[in-house]
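Every protein chain of the complex appears in place save one, which is left out.
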């Protein structure tokens, strides 16, 4: 199977992230292992500037975000050619504590193939280059969450 | 919250593994990240002794397996004290290609806390000490899959 | 002159007060030139121009890049998704 035939899902969505469904879509008959990362809205943050969150409001530059998610998937395939399926999903809109907001999942034949590293790389890169922003609404008002990564030419 | 109050799920089951449900059960209001591993039945294996699989038949020494899964969770908490929720689930019975057979999920406030390593450790340990065995049924008959780990005193 | 479309997101949109705008710019204008022009025309955006990320047709773009005709220009702060 060539890379272009392998399942690659990338989407910005306002719907619930369905892990069962996404996992099924990136499982081939040769797949034996999946590493999945999900991020959730924290209601309580204790590290750094400790605070509470009522909800987050996510927005995205959708067509660019989906193109950059595809780029993240392409980068994963370039670094870990054994990866079979990839899903990269960011939920946007008003999201409350405990809600999954983002998912990166990678599948492979075996678990010792870099599948964990690939998922880790995916979420790190998403947080660097995929144009999504969140505003935090808490007991003391609202504030945009500040990113700090400056993309380089070619990214 | 003390370790005994943190959500820890360990079970041998004949039912489908529901990732959405398990993730929700190990998500606290302080949780911002989850690393999840799932293993599936491969219909086609190309590494090593290449072969095809019609289905796997799993069996377990259930009460001991659940106790050893709890031990795996305890070992994770000892090594990564920041881990919040843990789920360790092994499905048994007759399982066909593409079906998730096992899940290890760990949650934490942030993704850079060892949550990926914790999930990886969990599946490695499960495959060493949790009493579950599988018989492989393929076009050329059936065969027990051989493990190779010999537990040491205290494990 | 080149016709272009600007899209603003997050803090930049808040300061601009609009989601998008269309304008005509000189054919040889660079990203740096466009930022300079916006700083002058829209004083609210001036401070944002120092840290803004700019894109041309959905790819990150840098000061020396020349803005092509019919470009879709995105302007936003460093991303904070996940």
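Lettered A, B and C in written order, each chain numbered from 1.
Assume a residue touches a chain if its C-beta (ideal position, glycine included) is under 8 Å from a C-beta of that chain, and two chains touch if they have at least 3 such contacts.
Here the structure is a predicted model, which means the values were calculated and not measured.
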### Task
May I ask you to name the displayed chains that the omitted chain touches in the full complex?
B
#### Entry: Residue numbers in chain B that touch the chain omitted from display
39, 58-61, 63-65, 67, 90, 101-102, 123, 126-135, 144-153, 155
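Keep in mind that, in the parts below, only the chains that are shown with their structure count from here on.
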## Note on the structure
Shared touching partners of chain A and chain C are none
### Mean-CA-position distance for chain C and chain A (Å)
26
### Task
Averaging only over C-alpha atoms, locate the centres of chain A and chain B and give their separation in whole Å.
23
### Task
Take the average of all CA coordinates in chain B, do the same for chain C, and state the distance between these two points in whole angstrom.
49
#### Entry: Where chain B touches two or more other chains, by residue
none
